[in-house]
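Note that this complex is displayed minus one protein chain, with the remaining chains in position.
Letters A and B mark the chains as written, and numbering starts fresh at 1 in each.
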């Protein structure tokens, strides 16, 4: 039996790639949220910036990769700024960004960051539990900072099947990896699993039980 | 005169023990607050988790113990999750957790984290002022993150004799240590001092003067 065929890129480069696409998407989405909240142009850039980079920075501080990648590798900051600039340039004229656009962008960033965060934690020697937590933190951290700054309860607490979708994606990925699948392939499968669950849940208005109704 | 009898455990292990009990208590208390705030089950777990681990993580980042203990030693995460799960399982059916239960749990976590935070800072070479500040940060940090996420002004700013009780406990501990008492014994005495002051203040509705009434 041949060894399972891996993707033609190393997990390291996949983490960077996933991180950068998620950074762009969250930069776009954070600045769009600022447009909806009626902030000025510079405030939109600031909000896009922290939404895009916040999750990864917290992850890097927690796994001990300091200074965080976002402060060592200029691609992160430039990607975040381009995302935020695109949002202010494209979405500003239409004045209000449709809710479903933000939901889809957010789900994309969530999925990419969940698997890249968990994979990076594994590479720094984390066990599976810590890797799952790191995946969730990377995925929801930037959005949590965005919502705290906008003075609303963060989406991670308000929205059902949000952090749990990130958890689902990382669990799918980790099960595959422990079963011997190549890490790069499982990053893609885990990301798709998270994205699918999050979008279907948003579309069907799935709710987890509230604690008091258990 | 014999040397003062120490507790039969090293300060190192006492810090871990105090940290873990406080982590459990704050996990329980953070998830209970989520039940009261009508979050869903996964949101309650997330809130219990950050309440339990937030203060210690900030302390460890600030004293340079990276990655933070909560990310190196799996006991922390598991303890926080068990605390949060117990809260959702026990408190969910009664739907609203009585206020005094939360106050007592909170005071317990506050006291344990105040002395463990200050002691860990001492072990990392901090002077007394920095140790006091680290004790306060460890004690109030998790709750501050909890309240910020729930979008309310943190208890540390709203509640009189809260951060000041943590300060009192660390001062009692440090005075004893500087007077030659064993560190482990003073951790217990300082913790009891903080707990007693906090509970009496909550019971008697003690208030510090407001700044403008000085």
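What we mean here is this: contacts are C-beta pairs under 8 Å (C-beta built on N, C-alpha and C of every residue); 3 or more make two chains touch, one makes a residue touch a chain.
Every value quoted in this text rests on a predicted model; they were computed, and no experiment measured them.
Residue B:62 is the one among B:16, B:41, B:62 or B:97 that touches the chain not shown. Of the listed positions A:17, A:43 or A:182, the one in contact with the omitted chain in the full complex is A:43.
Of the candidate positions A:149, A:163, A:177 or A:202, contact with the unshown chain belongs to A:149. Looking at chain A, the residues touching the absent chain are 31, 34-35, 38-44, 46-47, 49, 57, 61, 66-68, 71, 74, 77-78, 88-89, 91-93, 95-96, 148-151. Listed here are the chain B residues that touch the chain not shown: 61-64, 66, 124, 126-127, 129-130, 133, 144, 148, 151-154, 156-158, 160, 163-164, 207-214.
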